[in-house]
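Just one protein chain is left out here, and the rest sit where they should.
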Amino acid sequence: MSEKSVLLEVKGLSKFFPIRSKGLRRKIIGQVRAVDDVSFSILEGETLGLVGESGCGKTTTARCIMRAMTPSGGEILFRKGDGSITDIAFMSERELFPIRGDIQMIFQDPYASLNPRMNILDIIGESLLVIGGIKDREKRSQRVGELLELVGLRPEYMQRFPHAFSGGQRQRVVIARALALNPRLVVADEPVSALDVSVQAQVLNLMLKLQDEFNLTYLFVAHDLSVVKHFCDRVVVMYLGKIVELAPTEALFQAPKHPYTSALMGAVPEADPRRRADMVPLEGEVPSPANPPSGCHFHPRCPHATDLCAKEAPAFEEHAPGHFARCHHVAELNLSGVQD
Amino acid sequence: MSSETLSPDQNLPEEADAISVAPNWKLVWWRFKKHKLAMISGIIVIFIVIIAAFPGFFSTQDPSESRTRGSFIPPQAIQFWDNGPALFAYAIEGKRNPRTLKMEWITSETKKVPLRLFGRGYEWEVLGLFKTDIHLLALVNPDDPPVHILGTDRLGRDQWSRVLHGTQVSLSIGLLAVFLSTIIGIVLGGISGYFGGWIDMFIQRLIELLQSIPPIPIWLALSASLPRTWSVTQGYIAITAILALITWTGLAREVRGRFLVLREEDFVVAAKLSGCSQLRIVFRHMVPTMSSHIIAAVTLAIPVMIINETFLSFLGLGLRPPAISWGVLLQEAQNLQSVALAPWLMLPGVAVIITVIALNILGDGLRDAADPYH
Partner (left out) sequence: MNPDIILSIRNLKTRFFLDEGTAKAVDGVSFDVSRGQVVGIVGESGCGKSVTIKSILGIVQKPGEVVGGEIFYRRRDDGVQEPINLRDLDDRGEEMRDIRGNEIALIPQEPMAALSPVHTIGNQLIEAVRLHRDVSREEAANICIARMGEVGISNPEERMGVYSWELSGGLRQRVMIAMALVCGPKLLIADEPTTAIDVTTQAQVLNLLRRLQKEQNLAMIFITHDLGVIAQIADYVVVMYLGRVMEQGPVDDIFHNPQHPYTSALLASIPTIHSGTREELPTIGGSIPHPFNRPKGCPFYPRCPGFIPGKCDRFTPVPSPVSDKQSVACFLHSDAAEETE
């Protein structure tokens, strides 16, 4: 692992949203710990998956890294193109400006992430103009044409407006926009979950191809474990704002160390009618992040929970090389992963 | 390189090209065209605007000229046929009823007053630029008695010409007041919605305060505070300002609401990630997205303004004679006696109704067309 350098390191990242009272003074009466002390690093050229169910904080984590929002605490260390490392967690908009081109994003909903009033040339060309400083429209359209070809769309389409494209094609436009300034980190927030099944594979293949071609680093946020298994080198599993497990993909799917990860794998409906009996659903539902359970957040739903789990929050420890988990009982448990 | 996974040609047929490259306003226009009633209303509104721009051209007489011996003349019909195409009106003659001492107007079937199109009449100013005496409808013989299409009022002034000039004043007050209130509304609503925090709190409370004051007393108070000695122009500006200052709140709320929604949109986040400044995000991404909604809201606000002006002037608190507006004209129809005697004095009300309905339908059509993505 050490041959690859760390591109981005998140240390103790947290993001709290205040809960205000209903009255006129709107006093802060509590906090939703959407992201709570999250630490991980992303290596240059790898794909790190970030999985979890709704309310686990995966999207908030991604948006903090993008600096689409400001975190409440922690560090986000980014290795710039010249090799120097800066903490972008609390940078001002002005300080962030030179880094914006290096970190780009692919959104979940390709219908919401393209401005309907702008044509494709202006949408993709915006960062070329604002950050790239390419004032000449002719030069910009040439670059946009190249980018469109790169994502498998015809350059002539740059005059068209988003409404002329299907969901899959829009997502290609979003990818082209993200690639405009040769970013080094691309955060993909559920890039295929809003697309039709028959076009998901196209977009995934395209992202893989582009990664090989440009040595891109992906932070891949998803709820679908099948896609994560297919796409990622390492996976971070989150539950209620905390990381519960972090491991290389193969190790995670073969031998998960956290009961939640194992349950998540068991809940994936497999596209094979001959594998029906396997499904063992987890009891209960994800609690509200505004009022998480004591001790280990997962204990009320955990089939292996003991008194200790309700009292004490487990530590996040390395149990095998590169395989971390946050559970008191890793040693005693023999959890099932994906059986072939 | 990706040829086997992609065949874009099949999915975007070339005949769809016109739609594919159509900017938003074109999509709005295509959709609007399908709304027949709104299209008709749009044409009516265009006519009204033309009249408002050149009332002198359509007038038959100077609207301020009074004839003491010609009061309360009923409307005269224009005739187009006299054993062949022609243009004339039957002369009208007044006789004083010896018993009631009232003037009674009788159309004489024998005496004709010939008329012509684009003839000469009194002198009027084209948009304040130059003077001309060409009118759409004029007397062939300047010495003939004038023809009153909508009759005359108490002072013998030609009501047709007065309604047309009133159109100019009432419509322009509506437009100007809406323009002013739109600017105030967009600026304050935009600031409120984009920045949030205590600025938002302050502006919202101000809007609530303004909206909680019953409008009629505040209008009365403001209008009453206008000095009687002010000229027609000063009064006009003052009324416009009063109308604008009270009505911006609704639009500001709408703009704020849309800003709040847009701020969270993915494409706005994407613009931020593309390095756009706050100013660029607001003006390049957010305002254009709202523009069609704003246009629709503004179109719907104009008739409200017109009604407000008419209402104020009718009560004698808006424009005052010698200014001519629909409200001022309707003041003439205030007492029952004159309405009974000369019901045509209520005809300016018909102009108000037509204009307000046309603008409302037009606004509805625009609003429906504004969101082609819906």
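Per-chain numbering from 1; labels A and B assigned in written order.
As a convention for this text, contacts are C-beta pairs under 8 Å (C-beta built on N, C-alpha and C of every residue); 3 or more make two chains touch, one makes a residue touch a chain.
What you see is a predicted model, and the numbers here were worked out from it, not measured in a lab.
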> Out of A:V6, A:L282 or A:L333, which is the one that touches the chain we can't see?
Replying inline: A:L282
> Which of A:I88, A:I134, A:A263 or A:C309 touches the chain that is not shown?
Replying inline: A:A263
>> For the chain not shown, which residue from A:L128, A:L225 or A:A325 touches it across the whole complex?
In response: A:L225
> On chain A, what residues meet the omitted chain?
Replying inline: 53-54, 166-169, 196-202, 204-205, 208, 223-227, 229-233, 249-250, 253, 263-276, 279, 281-282, 285-286, 338, 340
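We adopt the following convention: only the chains that are shown with their structure count from here on.
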> Can you give the whole-Å distance between the Cα centres of chain A and chain B?
Replying inline: 54
> Hey, which residues of chain A end up touching chain B in the complex?
Replying inline: 63, 66, 68, 97, 100-101, 103-105, 107-109, 112-119, 126-127, 130-131, 152-154, 157, 159-161, 163-166, 169, 174, 177, 202, 205-206, 209
> Which positions of chain B touch chain A when the two form their complex?
Replying inline: 2, 5-6, 8-9, 11-12, 16, 19-24, 27, 265-267, 269-277, 280, 285, 288-289, 372-373
